[in-house]
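Of the protein chains in this complex, one is absent; all others appear in place.
As written, the chain order gives the labels A, B, C, D and E, with residue 1 at the start of each chain.
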Amino acid sequence: MTGPHLVVTASPHLGAGDTTPRIMWQVVASLLPVIAAAAWFFGVSALLVITASVAGAVIAERVLGREGTVADGSAILTGLLLGLTLPAGLPLWMAFLGGGFGIGLGKLVFGGLGYNVFNPALVGRAFLQAAFPVAITTWPVTGGRFWTLRGDNFALPGWRAATDAVTAATPLGLQKFEGKGTPLRELLVGNTGGSLGETAAIVILLCGAYLAWRGYLNWRIPSGIFLTVAVLSATLHGFDARLPDAPFMLFSGGLVLGAVYMATDMVTAPVTNAGRWLYAAGIGVLVVVIRIWGGLPEGVMYAILLMNALVPLCNRATQPRVFGTGARQPGAAGGAIQ
Amino acid sequence: MGDLAWILISALLVNNFVLTLFLGLCPFFGVTSRVSTAVRLGLANLFVLLLTALCAWFLNRFVLGEAPYLRLIAFIVVIASLVQIVEMAIKKWSPVLFRQLGIYLPLITTNCAILGLAIFQTNRGYGFWQGMAFAVGAGLGLTLALVLMASIRERLDVADVPAVARGTGIVLIIAACLSLAFMGFAGLGSSL
Amino acid sequence: MTTAHAHPSPAASAPGSGTPSWRLLTILSLSGALAGGLIVSAYRATLPPIEAHRAARVEAAIREVLKLPARWDTLYLDRGALTKRLPDGANPKAVERVFLGFDSNGNPVGAAITAGRPGFADIINLIFGLDPTSGTLLGMKVLTSKETPGLGDKIYRDSGFVRQFRGAVAPLKGVKDVSGKSQSEVAVITGATISSRTVIRIINEATARWQPLLQAYRAKATP
Amino acid sequence: MILQAVLILGGIGLVFGVCIALANRRLWVWEDPRIDAVAGMLPNVNCGACGLPGCRAFAEQTVEGKIAPAECTVADAGVRQAIADYLGVDAGQAVKRVARLLCAGGSDVAPARAEYRGLATCAAAAAVAGGGKGCTWGCLGLADCERACDFEAIVMGETGLPVVIPEKCTACGDCVDACPKELFVVLPLEYPLLVQCRNLVGGDAALEQCRVACNACGKCVQDAAPGLISVASGVAVVDYGRIGEATAAAVARCPTGAIVWLAGGAQFEQTPALAQREAA
Amino acid sequence: MSFRHGIHPPEAKELTRALPIRRMPFPDEVVLPLRQHAGKPARLCVKVGDHVERGDKVGEADGFVSVPIHASAAGTVAAVEWWPHPDGSMAESVRLRVDRFAPQVARPRLVPHWEGLTPAQVVAAVQEAGVVGLGGAAFPTHVKLAPPKDLTVHTLIINGAECEPYLTSDHRIMVEFPERVHFGIRVMLHAMNAKRCVIGVEKNKPDAIAALQATIPPDLDVRVLPLTVKYPQGAEKMLVKSVAGVEVPSGKLPVTVGVVVQNVGSVAAIAEVFETGLPLIERIVTVSGHGLRRPANLIVPVGTKLKDVLAQCDGVSPEAAEVIVGGPMMGLAQANLDAPVIKGTTGIVVLTGRETRGVAIYPCIHCGRCLDACPVFLNPSLLGDLARTNRYEEMAAHHLADCMLCGSCAYVCPSNIPLSQMFQAGKVALRRQLAGAA
Partner (left out) sequence: MAAAPAASLEDLTRGLWRENPVLVQMLGLCPTLAVTNSVANGIAMGVATLFVLLGSNVLVASLRTVIPKEVRITSYILIIATFVTTADFTLEALVPRIHAALGPFVALIVVNCIILGRAEAFASRVSVRRAALDAIGMGTGFTMVLLMMSGVREVLGSGTLLGMALFGGRFEPWVIMVLPPGGFLTLGIFLLLLAWRAERRQRVQEA
């Protein structure tokens, strides 16, 4: 029989239709409102900084990565998220460097998409924060005309930024070092100092809700983080009224952006649901500890990075219980990797 | 009490022996391919650190007051001998453990963390309980770093790490990331 | 001391055999003596410059924070009070002390006090000059710290910050912007709030502790 | 001062000397130091070609005299001799064995029937309609064996067949384990006769699947010493117990070339490109 | 009525759901592999040139876990040779040239009437009739009817879930021959000395539920249980969980918890065997798919070549890319349409190029969807990583043996990782390692 040209593939012969690049691009798309909010508050500087970090990330992925991986969208996503954690006045060369470092050392040396242990955007940011602690804690005020630069964005590569922009302490800095609160409304709307993407809590929550609904992010992680932070800070506030209350803790700083977009990076989060709860609780606790007892006003980035390091152990401790057995999969003893 | 707590937390997290003080890198890079081994080595180290703190306190208190110039040599000789005894004991009673830790057990002697602890303890003039807290913090911090590194390396065992990074390169990059992450603990306990 | 892993052949499997024990002991004693001798000679040779350096460092610090006193006394803490004499049998290194400075007329100008506590990275140790009667500071100098270069290290690199302590009245208050209303206000460094506040806190704690002791000493010494 | 120093050091030394001496007596475990020495000389690739679980096991057994140093096929002659000298034993003799592929059906002669899409490993493809190859016994050419070989002794040839380089092959058997079609056997290099086919279909049906298949015509059986070759269930089988009786005549009339006379050499005539790569 | 995890693939049953079963004519040639069931292949008992009647044995059962193979048409043995098998290998097969002019009619009873037979005699008769599980695994049914002495069977569960997309053969049996199903149940209950029977049917077959419900014989304790529509509801252990609420222990058979699961098709086949007196020589096959011109539910003589069955459905359309024996979730792609329909062939599905999965495979992004899909609660993501690096022993330690290759994990994987394929390869590799070690 001269039949059709036959293809043979393995079962299952059908697929659910979602692909990894589609997930990445969907998340990118969901970030557009957040970027718009950043541009609304910080004008052209916001767009410049984000563009620079995306460029850094994409160029690193293109040059150092395997062939054709830029198209999967993950590098662009990393760049965008990195950009959103930076202050508007940051010199562009730093944002570019951060993107490149995040992708190069946070992702590609581990083997590229899927294999990295630490969130590449946060590796990039942690690198920048350790390298340029002054520049990255210089927070321009919101408002102003769209075309006004919010800092020395165009400082020459290698050169220090001229410090002439109007800056303001972030709500967390105000709270921690001066004991001053910020009205909740301002926090929700985003009319406060801070990094590009962290200010508009409401917008981020809406985008996150959309992603959770579409199944692109695991709702357990943000929920677990919010829950832990709320409970812990409410308790502490109850003991010592000088400590910030729960709404402030939830909606100030990078918590919302971190919980919704960065802790949920599935590559660097546990695969099991129980592990995700554990991971989320860990992030929540660390955020509160660092914010209240640590030296830094904000701890979301470090909390996520630290829990990233604990992900293999979270996975190992929460392997599913196999159907028809009383036992979990070999964890501590047998050596569950991941 | 607060003082002891700070000493412990500081050695465990803020000034983690491995990740911020660069002490004990040989086991950190050498014996972290499996979590199970890392845990055991970490605990062995914790044990030796406690012994060391004890010895250092004893020597400082009763022997070296008059002869500070002999500090280093006394520390190293005493610690080396003690570890050798411990090593023999392990070899006798747990041949499996001995085989798994292999050549690294004698190297615990020649491990910066151990001697470093003794020196820090002396320089900072820690008393007995302070020394113990310091040793516990340092030992747990070392174990934590070892276990984290080992669990990450186990995960990377099945990853597609590029050829140039395989081996020590990737381990150093992981260490850099861990060290970056631990910067989050900076200032912890210095409460204003 | 013997090492267990060096047996060349099964025949030599009895522990400790090979070299006679007396030889091992002799060799070890000899090398111990040799090592001790070498170390002691090195110690002797280097002790003077080392002591000199250390003394010079202390001296420079005291001079700086006490505004060039003519001379100073070392006061030791003995059973809750300051004395000039080292308590009997005490290890001079282990006893807490302050330095009381005098001007060329022999009038006390103030005391130099060392103190420390954890800052942003690790313990910050500093020395400061205090006029115990008025609580006015004479100066402050950071001795050791591991604060972040570029941020926390401004507590000793930023001369503006350091200068504020001269003439300020303890207990100090760290503020973002100096209102000028109070002698106790010290402006903290932006970006190094923790380190600056740690400095302030060290001084306040040490003042609270030493000021009464110093006052008591002065009261005792005057009559 | 010197006296003080000596006294302190001596005191410490004495205390711990006694401790260790005691410990030594009570805790000490003897282990033959020659094991370490031999293990140090071995290549430590833990390939298992010697049939033992790793080089250390080999060292233990050589020290105990249970196995001759030459059985480590990875170590070169110098190393084997060195071990033998160290232990004062005879290095022994090991027959050079190599992996042989029981298939010659490259993509030029054995067409695929359907297009396999999916994971590019033989193990995975074998589970999907036999990998789509017309001959379901034949080599899939997805190089599981090449990847399994620690010694780079297998190179995938132009037609998608693995080519074993006898000089590099240590007969560790990793390829035997790796091939899902069980196409490798480890045989002494000097065995000259090999049937390079496992296809059990006989006659023209076999040739439809592959032009170099053994079609079970039985000519080789007639031309060889009686009983040396037999055609059982569709493919010729050599009785290697009697390999000494083999002559090149056996392969002369094979219509497909499925049976070959190797004369102790490499299995496939290397294609020009391969030869070039080898030469470089 | 459900189990945890699982997936919801598109059902695609509308193509054939409403099409009555029809009988296809005899082909010119049938090919009867001696290996059509789990267990030992049958032993050949004919020679080339022999003439056989419809229902005559061509292969004898070889031991207890084995069944005979019968000629599905009258004809002459043309050859006994290696022939493509639908599992992708070659198998020893009897090629039968069908006698065009033979009457192919019913013959004197080859299988005895069941009334009056002891359970043991029923089991023997079922074996002689060559009945195997028609749900796909083709496990000899008589073995399941003879549980070990120390275990009692309290419930017979009939698997009418038919959770695979496209397939409707069980559905049509339940709609068209509900009495036959009940008759089969009666025989089986008798054989196992069990009292109770539950028929589990997914809720997307309301007509089948209604038909079965309406025909329950008053003297039988039979219940029809509507089940949640979810893949793999029909998998034995999942079904037991859904119906009886218990987990069959890992590595154990359902009979350890006192239940036996039989596919509706098997039950109907037993009924038919005892009704007609003919052994199992034909089966109902759903031939469907968007790559097929005229989908159908066909009664196909066992041994009919796939190409002949497809020809019955007016052949495949030009877009056809992949021919699958079985359902699209667990079925096997065919490289050779000369392979025959065998007893375990539930369906033939022809997929178009558009439907087949993409070729690009991305690395695992640890999204965890596979963990949420796996009905036996494995960690496919981890198993996949281990498989990629050939760490088979570790896969075994992570319960590879419990994986039933349902493909749920690979179905949901956004990175398109062929997880279940890797697991199958892993199982094969492990088995070979074990064999090598032995």
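A few points about this structure:
The definition used in the following text is that a contact is a pair of C-beta atoms (placed from the backbone, for glycine too) under 8 Å apart; a residue touches a chain by one contact, two chains touch by 3 or more.
In this text, all values refer to a predicted model and were calculated from it rather than measured experimentally.
In the complete assembly, the contact with the undisplayed chain comes from B:A175, out of B:V86, B:A175 or B:L188. From the options C:A35, C:V58, C:L86 or C:A216, the residue with contact to the unseen chain in the full assembly is C:A35. Only one of A:G158, A:G179 or A:G326 touches the chain withheld from this view, namely A:G158.
Listed here are the subunit B residues that touch the chain not shown: 19-26, 29-30, 69, 72-73, 76-77, 80, 107, 109-112, 114-116, 119-120, 123, 163-165, 167-170, 172-173, 175-177, 179-180, 183.
Those residues of subunit C that touch the chain absent from the view are 1-3, 6, 8, 16, 18-19, 23-24, 27-28, 31-32, 34-35, 38-39, 42-43, 45-47, 49-50, 53-54, 57, 144, 148-151. The set of subunit A residues touching the chain not shown comprises 91, 105, 109, 127, 130-133, 135, 155, 158-161.
Everything that follows uses one rule, which is that only the chains that are shown with their structure count from here on.
The chains in contact with subunit B and with subunit C alike are A, D. The minimum number of touch steps separating subunit B from subunit E is 1. Remark: subunit C and subunit E have CA centroids separated by 84 Å (rounded to whole angstrom). Taking each chain's centre as the average of its CA atoms, subunit B and subunit D sit 44 Å apart.
In subunit A, the residues touching two or more other chains are 5-10, 111-112, 114-115, 177, 295, 335, 337-338. Each of residues 1, 5, 8-9, 13, 16, 20, 24, 28, 113-114, 117-119, 124, 127-129, 131-132 in subunit D touches at least two other chains. Of all possible chain pairs, the ones that touch are A-B, A-C, A-D, A-E, B-C, B-D, B-E, C-D, D-E. Those residues of subunit E lying in contact with subunit A across their complex are 7, 9-10, 165, 237, 241, 247-252, 291, 307, 316, 318, 320-324, 326, 328-335, 337-338, 349, 351, 353, 355-358, 360, 362-368, 371-372, 374-379, 381-382, 385-386, 394, 397-399, 402, 405, 407-408, 410-416, 418, 420-421, 424.
Listed in rising order, the residues of subunit C touching subunit B in the complex are 1, 3-4, 35-36, 39-40, 42-43, 91, 94, 117-122, 194, 197-198, 201. Residues 6, 10, 14-15, 65, 69-70, 73, 81, 84, 88, 125, 186-187, 189-190, 192 of subunit B touch subunit C in their complex.
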